[in-house]
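Yeah, one chain of the complex is gone here, protein chain that is, but the others are all in their spots.
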Amino acid sequence: MRDITVSAAPPPPALADKLKFYGIWVGVALILLLLPKILSSGGSLTTFSLIGISIIFALSYNILLGQTGMLSFGHAVYYGLGGFLAIHAINFIVGHKFPIPLPLVPMIGGATGLFFAALIGWVSTQRSGTAFAMISLGLAELVASSALILRSFFGGEAGVSANRTKLLKVFDWNFGPQIQIYYLVAAWTLVAVIAMYALTRTPLGRMCNAVRDNPERVQFVGYDPHVIRYLAFCFAGFFAGIAGALAAINFEIANSAYLGAVQSGTVLFAAYIGGIGFFIGPIVGAIFVTFLSLGLSDVTPVWQLYFGLFFIAVVMFAPGGITGLLMMHRPLLKGGTMLRVLPSYAVALLPTLAMVIGLMLAIESTVHYTVNPSENPHIRAFGIPFNAASPLTWAAALALIVVGFALARLSWRRVGHAWDEALTTARQNGVAA
Amino acid sequence: MLELIVISTLNGVLYGMLLFLMASGLTVIFSMLGVLNFAHASFYMLGAFFGFQISRWVGFWPALLIAPLLAGAIGAAVERYGLRRVHKNGHVAELLFTFGLAFAIEEIVQIIWGKSPVDFRVPPLLDFPAFTIFSTNYPAFKMFMLLVSVAIFLGLLLALKKTRIGLIVQAALTHPHMVGHLGHNVGRIFMLVFGVGTALAAVAGVIAGPALVTQSNMAGLLGPILFVVVVVGGLGSLPGAFIASLLIGLLQTFAVSMNASLAGLLGPLSPDLAQSWLSDIWNVTIAQIAPIMPYLLLVLVLIFRPMGLLGTRDT
């Protein structure tokens, strides 16, 4: 009887799987260690630090949305409070000459996030679904508005600043140079990512998934969904607090924008665009969104509009996010039918691209007319010069949009067919093999 | 004092009715489609800006009609070509779609009309004081706003009780799960409800635009309050939304006119407190915390009535 029972359970991971699993983590650690050797400019180090912070923040957000099914519009509250407390803590430690080094300060941010999540969470997690989403928004507004009233703690519009270099030194590091901050952020990112991954594989982590799928049934297997949501909320607050503290250390300042609606929206965008269905999704999203916002803001003044439209497109056409899109192809790769869909992708890409370019042309020309109509109409967008006043530009934009749309619709339908065929064949191959 | 009470009550009821103009559409859409339209306040903003632009071209009165129709048409199109597509991906995706939409609409408004307030004026026909209470001139336009919102409120009530669609909407409010059994024209009804709901929000925008500030951040400022209204009233409850609208309208208006603070009340008792970092809490006046009043109310309601004042439904 016992033998049968054991064979019914999933087999324990083979040695090769284990090696692969730990190999990935070791590989990531090595990459983090060596990255500054390859790209060592100050700009890229700052970018990497921002990405690390954003990864922790987005993953903490996904504990709510992806793991437990709670859509929050106010996650920045815990990030921001973590940041403020970290700044105050640095000032306090420096002022009292406590022997606490900077690398421990994010823990204070985490504790702050945890504290406020524990405080606010109990009432807000009573409800799930849409009600929870609206409550999170209302409470975020409450905290953000209060921050402007409590000026001596939050520093009003200007915020509160600190000097991160005056704390106890670790191995002669005073954390002035960006490279030292990079390593600080990288270490914390690695630790936080591992911790959050481990969390998904605990009894609580699995029950979070159960609450996401079916909160009603959870009650009938002995669990209180409210408690599960609450604990998930506390963990999310804790890791958000760490991210906020790291951000505060990185900029040496915390201001009310940290806990505002824009910050809450950004983390939601990052997690969703990356893909909330996979653990790695928010990581991909954080990297992508950080690069996108840094890159786009250089080439066009209305980058936020593109950002919003891109998000809408993801929600409409790729609800699994970038990771979801990539993972869709796994059965095709395994079944060896990947090559059948690639040509149809290539065909569909052309009109889609044309439509997007037409749209961008129209947007940029409109921007020229409304923002600075008196200036020279020969403008540049994305580094490409064109004449916003010329009827030719407008005609081209219109033609690109209309023709592109019509052809794109047709070709994506064909992608659908090719896809279905490829999947069916892949499944048959799988069965045969 | 009496003057303050009368004026504040008038203003509070007016603000509350404006809120309800939006909250009613939001509630009906939520009950029928199961999705809370995050972009609802954006349609209010679109109404204000359309109203501003159209009144420049052809005057305020045509704008009062055309702007809501235009916004409603956009709303209907959003439902037909956007929401309906996203529907199969679940409620979270629907809510996120409207969230992205709100974000995009704000950006578009900023591109077209800029970030600073536009000069949306009260039409000359109504630019006079309606009456004078004590020493305050009460503007005629505000009375007009009140009239319009009350008229629409009554019209809605009538439509809800007397028309076929109204009966369907009523059924949806009480039995949301039955909406799926409406039959083949369910799509058209959804589109209509969404269009009318967003048009109502736009009406609120056109009439509020000249009295308040017409600016690209107006949706962002009002949106959260609107969602507090529907949660406090109880998600999916129309009477609840009505009560919560008036409650928040009055609460905020009265708070704005009060200058009391803890320091003023208890100040002489312990002057030490005024020195510590608690001084902010000590010295803040009720008027200063008026903006956070709705959220404080939300917290209270959540603690004592998690389902909202008249709510019965989870999610």
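A and B label the chains in the order they appear, each numbered from 1.
We take it that a contact is a pair of C-beta atoms (placed from the backbone, for glycine too) under 8 Å apart; a residue touches a chain by one contact, two chains touch by 3 or more.
Quick note on the criterion: contacts and distances are computed from a predicted model.
Undergrad: Could you check which of "Tripartite tricarboxylate transporter TctB family protein", "Branched-chain amino acid transport system ATP-binding protein", "CbtB-domain containing protein" or "Cytochrome c-type biogenesis protein CcmE" matches the UniProt name for the chain that's left out?
TA: "Branched-chain amino acid transport system ATP-binding protein"
Undergrad: Touch partners of the unshown chain, restricted to the chains that are shown, please.
TA: Within the full complex, the chain left out of view touches A.
Undergrad: For the chain left off this view, which of A:A210, A:L359 or A:V415 is in contact with it?
TA: Only one listed residue reaches the unshown chain, and that is A:A210.
Undergrad: Of A:L199, A:L294 or A:A396, which residue touches the hidden chain?
TA: Selected residue, touching the omitted chain: A:L199.
Undergrad: Quick one: which of A:F235, A:Y272 or A:W419 touches the chain that's been left out?
TA: A:F235
Undergrad: Considering the whole complex, not just the chains shown, which residues of chain A touch the missing one?
TA: So the residues of chain A touching the unseen chain are 4-6, 8-10, 198-199, 201-207, 209-210, 212-214, 216-224, 227-228, 231, 235.
Here is the rule we use: only the chains that are shown with their structure count from here on.
Undergrad: Return the distance between the CA-based centres of chain A and chain B, expressed in whole Å.
TA: It comes to 31 Å between the two C-alpha centres.
Undergrad: For a test of understanding, state which residues of chain A touch chain B in their complex under the given definition.
TA: Result: residues 65, 69, 71, 73, 123-124, 126-131, 133-135, 137-139, 141-142, 145-146, 149-153, 261, 265, 268, 272, 302, 304-305, 307-309, 311-312, 315-316, 319, 363, 366-367, 370-371 of chain A touch chain B.
Undergrad: Write out the stretch or stretches of chain B touching chain A in their complex.
TA: So the residues of chain B touching chain A come out as 30, 35-36, 82, 85-86, 89, 91-93, 95-97, 99-101, 103-104, 107-108, 111-114, 220, 224, 227-228, 230-231, 235, 277, 279-281, 284, 288-289, 291-292, 294-296, 298-299, 302-303, 306, 314-315.
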